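The full complex has more chains than appear here; those shown keep their coordinates.
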Amino acid sequence: MAGNKFFNRNIISIRDFTVDDFTYLFDLTDKIQTLSSSERGEIAKGLILGYVFYEYSTRTRLSFESAMASIGGRSLGISDIDSSSIMKGESYADTVKTISLYSDVVLIRHPSDGSSRYASEISDKPVINGGSGSEEHPTQAMLDIYTIFKEKKKINGLTVGIIGDLKYGRTVYSLIYALSLYDVNIHLVSPATLKIRNESIYDISNKVKMFNHTELTDDLLKKLDVIYVTRIQKERFPDLQEYKKIQGLYTIDESILKRSKSDVSILHPLPRVDEISTSIDNTMNAVYFKQASYGKELRAALLSALLHEEPF
Amino acid sequence: MAGNKFFNRNIISIRDFTVDDFTYLFDLTDKIQTLSSSERGEIAKGLILGYVFYEYSTRTRLSFESAMASIGGRSLGISDIDSSSIMKGESYADTVKTISLYSDVVLIRHPSDGSSRYASEISDKPVINGGSGSEEHPTQAMLDIYTIFKEKKKINGLTVGIIGDLKYGRTVYSLIYALSLYDVNIHLVSPATLKIRNESIYDISNKVKMFNHTELTDDLLKKLDVIYVTRIQKERFPDLQEYKKIQGLYTIDESILKRSKSDVSILHPLPRVDEISTSIDNTMNAVYFKQASYGKELRAALLSALLHEEPF
């Protein structure tokens, strides 16, 4: 597809992208799904996705691996940080450098802010941020926006609720940044202890209409076109009691659905624990599995665009 | 090959299959071995086997991975249950659902009976049972029967001895069910504490001639066309002393071979520990490594048939 601005590009922060970029990527994602598996399997023949995971993330790793496999490429790297060369005292820079020598595109997951940007300065190959620090998970945000677009046929004009752990969830920040490129209303719903960190989004606070809540009131539910639910991550809490108190407070279930717009779309980055009742899985509103499926397709399109000037 | 009844089908229980199914699959297995590696490498181009292993099984996983790789496809999934999303509290259903979204066929290994059947209700893609509960390992049974057929050129009329741990070995139950579709005599040989669980095979007990033994007598050895040996699994025994007492009692060695039919075929699902002496590895009777090799071929044929209406 012509006009590829992703070729050989680093995917570091959602802040580096424009609506035009998204539109191009979404069109490419639509188009790649029209190819046969055999046609797709030619795109990345002989090409390699190298990954380094300094945090466990089965979900992100498998989504990228399946995306790469579906276009005929292979994935290899380090995901078990304990048994790798990292143990032998190798520096982050050397690990990234070496993986980049073995591969054609590099995927990194790391707990520190700035780790991917730094990697992109070391690597000869384009770097994808597969989640870093407290704020960045750009490909997750892209697929979230894509999912909303597929469901609603638009982004502008929508009212989006984001619910759960807004303090520690890095996907939330990337999503808010992505949404800030459009004309949307955002309602943030969380317990007081898990409120969004305002200092992290100060630079877009006057670009997008954001409202804070601590409860999912009927009034609010009636407004929402999209409810984006995030996992309340047990591993973020030093105290299990604190976790248990909060867990379940914002569970999306049939009673919530009944009080919402009939066509509300429920998204979740997965894995879920108790944030969404399985009783709504088979409703038209439940979009989270479709969202995971789009993750494979969008990442396959993205990888194709990074690897080839003419993606396919 | 025409007449494919495996296309898009779940492989859950050996009880779901007929002699005709086996015959089709065996013919396909013969045929796939006549293709060049380059021809085979086109069959599953761009297609993915997704796996979830809730029990360790290097052998089954590698056999399927090599089968999938040999037809040009890729495998990905979760085999280290401790480091996966499972840890984060995700349900079995969600894990299966997600893996099915990332792949074209799903392989599951799970300690519980019924886990694969349940998975097949959740997954949009065909599910293969890679071993579940105490009884089911259907693809192992298929390759066992295929191996016997390749050695003996028939199944009907054979006398088969099954030896070792008949209580805990799930491959034994699947094999007995598969054999019950043919006209065979089955001799079960085990220590009293490891006897077959009769309640698990009651429904075929009048379809097949089965005889119980606690010793490998000369009389018995003279009758057997096939000796199927199973590993006495240390990890099944709470008491190591008990294990050591039993281990070695049924070892197949040169002395056993001397007292057996000259063309007896020795099978074993592998890995073996001391059940078969390495001194007979190079005899014509030792078929267990050929059996492992057939495992790759039969699974490659099976995957091709699941993935394509016209397998190749």
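Think of it as A and B in the order they're written, each chain with its own count starting at 1.
We adopt the following convention: a contact is a pair of C-beta atoms (placed from the backbone, for glycine too) under 8 Å apart; a residue touches a chain by one contact, two chains touch by 3 or more.
What you are looking at is a predicted structure, and each value in this text was computed from that prediction instead of being measured.
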item: Identical protein chains in the complete assembly, only 2 of which are shown; value: 3
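Here, only the chains that are shown with their structure count from here on.
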item: Residues of chain B that touch chain A when the two form their complex; value: 42, 45-48, 50, 72-74, 76-78, 80, 83-85, 87-91, 93-95, 97-99, 101-104
item: Residue ranges of chain A in contact with chain B within the complex; value: 36-42, 56, 58-59, 62-63, 65-66, 69-72, 74-75, 80, 231, 233-235, 270-273, 278, 289, 292-293, 296
